[in-house]
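Only one protein chain is missing from this complex, and each of the others stays in its spot.
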Amino acid sequence: MINKTVQSLAEAVQNIHDGATIMISGFGEAGSPIELIHALIDQGAKDLTVVSNNTGSGNVGLAALIEQRRVKKMICSFPRTANSTVFPELYNAGEIELELVPQGTLAERIRAGGAGIPAFYTPASVNTPLAEGKECRVFDGIEYVLERGIKADFSLVKCELADRYGNLTYHATARNFGPVMCTAATTSIVQAKKVVEAGIIDPEIVVTPGIFVNHIIEVSNPAHESDLVAQKLTYPW
Amino acid sequence: MINKTVQSLAEAVQNIHDGATIMISGFGEAGSPIELIHALIDQGAKDLTVVSNNTGSGNVGLAALIEQRRVKKMICSFPRTANSTVFPELYNAGEIELELVPQGTLAERIRAGGAGIPAFYTPASVNTPLAEGKECRVFDGIEYVLERGIKADFSLVKCELADRYGNLTYHATARNFGPVMCTAATTSIVQAKKVVEAGIIDPEIVVTPGIFVNHIIEVSNPAHESDLVAQKLTYPW
Amino acid sequence: MVEKQLKIGWSKTEMAQNVAMDIPDGSYVNLGIGMPEMVADFVPSGRELIYQTENGLLGMGAVPMAGQEDPELINAGKKPVTTIPGACFFHHADSFTMIRGGHIDVCVLGAMQISKNGDLANWSTGAVDAIPAVGGAMDLVAGVKRILVITQHNTKDGKPKILNQCSYPLTGKGVVESIYTNLAIIDVKKEGLFVRKLGPNVDFEYLQKHTEAKLFQ
Partner (left out) sequence: MVEKQLKIGWSKTEMAQNVAMDIPDGSYVNLGIGMPEMVADFVPSGRELIYQTENGLLGMGAVPMAGQEDPELINAGKKPVTTIPGACFFHHADSFTMIRGGHIDVCVLGAMQISKNGDLANWSTGAVDAIPAVGGAMDLVAGVKRILVITQHNTKDGKPKILNQCSYPLTGKGVVESIYTNLAIIDVKKEGLFVRKLGPNVDFEYLQKHTEAKLFQ
């Protein structure tokens, strides 16, 4: 019987290796799989390349992973937000690399990676520094830039409901990058607020089909990053 | 107040012009907007380019539109199926053009058209006659072919539920090309089995966001193409 | 007798009203972070606009009441929002299908600099020690049908923002349709920058004096 659920956060992230490329869902705190990120901090993998829209806030979650010097490179669209100090400090000290990607291009590069599309053209960033050194090309009188699909070794994603096949639903704007990141990683690791029996999720409302998911761990009361930041907590605590 | 519902099939298709490119949803009969196609036959527009996975069956729906000599070109992946005689006869007589596209490439070209992606690379059809004359390019040691996004003037789509904003849900495998076709047409015209009040469709389960839809007509008892074919009916009847 | 000082130009509220007046009924609208968000408060009665936020919501509603916030129901500025009846959620690639694919009618953005040919710079000063952060701005200016800019006419230290050429890194080239400042409403046309409306107690000479690029009446 196919059963992708695992029994612990530690088991969910156990195979992540040094040097891995990891996609992490979330837009700000919405959709950020904070328990999986903390499990990754405990697990120890380093020299990571992380693909995520932001760089976390305070000293928990993704910001804590960065603070532990475990990330050598961030690929993101918006590395500074309210309460994000860890990344800016390391970046200004030259201790972490940054590949800045327009948000829509980031989403599409991840989707392309998952869909077997090695490259596509987009109008975003043409005539800006972010297109420098990239191939530009005119189609029907409009200039576009060639962007490459991105794949990852792992994705860490937060969802609402999951079943043993890995079918997922999401909550509100916590959906954001989760669905495309599940498609683009060799191994997708998902924390679900609730794991339900197969067949409970209506086939019409599944957002991520199970084929894109490898490991599911139930985290029924996930922390809110903003609460932890308000409490000035630092992970590991 | 935004209200995209219209009062008749005739009103829904009234602006379709001669020479238009029209995407028509459906995989076989599943998802084929047969009442909208019949309304288009009544409406009279000709010299159409039709983008649809198949070419219809019997002498109703898309096959009837072709039989009326209203389609100058088909863009599709599988033009012959059980009970399809109209297209094969006209094609062999040299009276209709065919652009044959692999099914996944067809879906992706339509999605790209809707997403502002003018072109992308795919591995499908490399080293086959369908890649002849197209640009090929190697990424990471694998050969790909460049394919262009497709846009349309109109799309005709069948769905299950719709609200006044144009939010849509679908039924089973009738979903197929509907969602991507809604994104790729300047004007998307949708027949819904039921039109409901705004807010009835849970925001989490909307498949096509209303922004991609222009006109909605309720067709509460759509015909099944296979029933009409079994009755040997011909449209117009 | 003390003479009351003349108010020069529009308040922020009035600037947002000016933008709101120019968005037709039924439009799909994306509002940038900051001053653009104010536009939603001044939609003329009788008009229904649908707000898209690039983090995956179409049909964004008002700010929630205190205590009703959901940290996973937020806008692009990462602030809690609500949904209207008829809203829908979607993932990021679908969201930018709307944006890049030309389905959003109007986007209102802030600006650091605008050039006479409609170039926009609003994401980076290019300073060496700045952390570059672009978000969805480049996708928005490349894909949305009409880009409206709302901004103070001059920088805090009085320098012009409407220039012959942007010195900051661009967000997009030739993308701005109209500029709504505290001093004027200016349309970007092929022939140059045309003043459509002057703010209260602003005359053309005053406006030109505060603008590097040449203006036309």
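Labels for the chains are A, B and C, by order of writing; each one numbers its residues from 1.
To be clear about the criterion, a contact is a pair of C-beta atoms (placed from the backbone, for glycine too) under 8 Å apart; a residue touches a chain by one contact, two chains touch by 3 or more.
These figures come from a predicted structure and were not determined experimentally.
Every shown chain that the unseen chain touches in the whole complex is listed here: A, B.
Residue B:124 is the one among B:71, B:124, B:162 or B:185 that touches the chain not shown.
Looking at B:20, B:65 or B:207, the residue that reaches the missing chain in the full complex is B:207. Taking the complete complex into account, residues 27-31, 53, 77-82, 87-88, 91-92, 98, 100-108, 110-111, 122-130, 170-180, 207, 224-226 of subunit B touch the chain not shown.
Interface residues of subunit A with the unshown chain, by the touch rule above, are 1-2, 111, 113-117, 163-165, 167, 183, 197-199, 201, 203-204, 206, 209-212.
Operating definition for what follows: only the chains that are shown with their structure count from here on.
Under the stated contact rule, the graph of chain-to-chain touches is complete, every pair of chains being in contact. Rounded to a whole number, the gap between the C-alpha centres of subunit A and subunit B is 34 angstrom. Averaging C-alpha coordinates per chain places the centre of subunit A 29 Å away from that of subunit C.
Along subunit A, residues 108, 122-123, 170-172 each make contact with two or more other chains.
Touching two or more other chains at once are residues 57, 89-90, 93, 96, 99-100, 142-143 of subunit C.
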